[in-house]
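Left out: one protein chain. Kept in place: all the others.
On to subunit A.
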Amino acid sequence: MEPIRKHEGLVFPLNRANVDTDQIIPKQFLKRISRQGFGQFVFYNWRFDSKGELREDFSLNQPKYEGTSILVAGENFGCGSSREHAPWALQDYGFRVIIAPSYADIFYNNCTKNGILPVKLTEEQVQTLIKNAEADQYNLTVDLEEKKVYDNQGFEASFDLDAYKREMLLNGWDEIAVTLTHEDKITQFEKARG
């Protein structure tokens, strides 16, 4: 996967809690057998009406968010289905960083396996970012090495990410290759159990 160290980008605010992966990518788009091309379907039922026309009431469709790469959302982002098509779709659409107060476990893991950085900030910090990005075009810098998020107007926040996931993301490692360095231990384990 592509490493991520420091990213600056335009923020898209999604002020909703419990956004489930069925919303991030609806099931009718899960039938493809490749990892590519899911971006066009991201938030499909919110972005398009039943005739396939863009819905103006969904803010991602507004020109001011064109080119966004940082998604800021409410609690429990990515709950529900384990479908990795959700991070694939977000990434293919252009998102490299997600910021939320909390995530569903499987979605969180899936992000880190695909070079998407899931940042946890407090509810209060997230609400500040959402207000800024709703008001105007708003850019943030996310620095994974320093574990900091900041803008050029004085907002700065630190975040935590476990050391292992951080290392994987910073280096873009193939996790299977890392695991196979312990292959002797796996074999030993299998032998011991018979």
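The rule is short, and it goes like this: a residue touches a chain if its C-beta (ideal position, glycine included) is under 8 Å from a C-beta of that chain, and two chains touch if they have at least 3 such contacts; residues count from 1.
As a convention for this text, contacts and distances are computed from a predicted model.
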item: Options "Maltose/maltodextrin transport system permease protein MalG", "3-isopropylmalate dehydratase large subunit", "NADH-quinone oxidoreductase subunit M" or "Cytochrome c oxidase subunit 4B": UniProt name of the undisplayed chain; value: "3-isopropylmalate dehydratase large subunit"
item: Given A:61, A:82 or A:141, the one touching the chain that is not displayed; value: A:82
item: Absent-chain interface as seen on subunit A, which is shown; value: 15-18, 20, 22-23, 26-28, 30-35, 45, 50, 74-76, 79-84, 87, 102, 104-106, 109-110, 113-114, 162-164, 174-176, 179-180, 182-183, 185-186, 189-190
